[in-house]
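These notes are about the structure you will find just below.
Omission of a single protein chain aside, the complex is shown with its protein chains in their original locations.
Let's turn to chain A:
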Amino acid sequence: MSIRGKACIAGIYEHPTRKADGLSLAQIHAEVARGALADAGLSKDDVDGYFCAGDAPGLGPMNMVEYLNLKPRHVDSTDTGGSAYVLAVGHAAAAIALGKCRVALITLAGRPRAAGQHQVRPAPGATADAPFEAPFNPVIATMYGAAANRHMHEFGTTSEQLAWIKVAASHHAQHNPHAMLRNVVTVEDVLNSPMVADPLHRLDCCVISDGGGAIVLVAPEIAGSLKRPVVSIRGAGEAIKHSAGGRIDLTYSGAVWSGPRAFEEAGVRPSDIQYASIYDSFTITVLMTLEDLGFCAKGQGGRFVADGNLIAGHGKLPFNTDGGGLCNNHPGNRGGMTKVLEAVRQLRGEAHPAVQVPNCALALAHGTGGSLGTRHGSATVILERQ
């Protein structure tokens, strides 16, 4: 059994705020839910499936279901960090394909800036791994820095090549009025920005932002009755990569597993993809993911992204045309939701005209949640315009 063609994205919404002073976390969840349902032309009472992740306040989905006053017959709060919302698209499609629900709502909200949480650290807890990591002060930037360090060592990847990823994102962000960083930057700008965690410069790192987003998935017969363009789920894949008992290899991500699963279910190849939303917590995340998804050979990511190859209207693979996490936003330090939203805009033909991929019919969205340096969830979805 496959989810291919069995569920459609009918509604999306991205919260315009980037600093949510005066808004509660639950309130942002409700605002994005309201926005996505309005976009779909559906009402709260149509929702019979609810999906959220670790950003939602409360125990799993229960407190948000109460706050939103929903009455779902199917819930799922699988938390794989920032990739959870890409993963939830696959899970929601599976639930719809099985008849467990017909209108699935996925919400994300975060307000780390308003809350004054400018340092992103791994969540503490009494996990089995924590005693073997906490003594070494592993902040996110150094773990990703170590992954970049090893990738450079093995494959000769350069800081200039990584910088091209930020350059491409900035070219796109100039057209997004909501983006936090709208100035177009050059490779030299990236290299001249302060070093944060070798070899990653400040401009290799994503923004920290508040905000949120929501997605409404529905059964195909419902999608056909709505007024919005129909975007169907063609394939989905997920994986968890971890330290594997000490057999650590920092040069690849879980996309090496989630990608092929999604492509197989979709029955397409990387060369068929016209637009890609790639999780961009750091430039190295993008470079490694592009290799792992098969857009280029392992170790060739640096050459692939160089010279503007990711810039819409210029390169072969337009990516993150909203400006991505590197320039636009990264709500609650969880960027998977916005990856799906921009892919849907591209497929609907509703991206900014300056970055819209002509006749975009097949797109990919990929999330990487957790840390490349320890464990992370990878989720890939392939979406198609009907």
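Just so it is clear, a contact is a pair of C-beta atoms (placed from the backbone, for glycine too) under 8 Å apart; a residue touches a chain by one contact, two chains touch by 3 or more; residues count from 1.
One rule holds in what follows: contacts and distances are computed from a predicted model.
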Which one, "OB-fold protein", "Sulfide dehydrogenase (Flavocytochrome c) flavoprotein chain", "ABC transporter permease" or "Nitrite reductase small subunit NirD", is the UniProt name for the chain you do not see? "OB-fold protein"
Of A:38, A:98, A:115 or A:248, which residue touches the hidden chain? A:248
Filtering A:22, A:116 or A:135 for touch with the omitted chain leaves A:135
Across the whole complex, list the residues on chain A that are touched by the chain not included here. 59, 125-126, 128-139, 141-150, 153, 194-200, 243-248, 250, 373-374
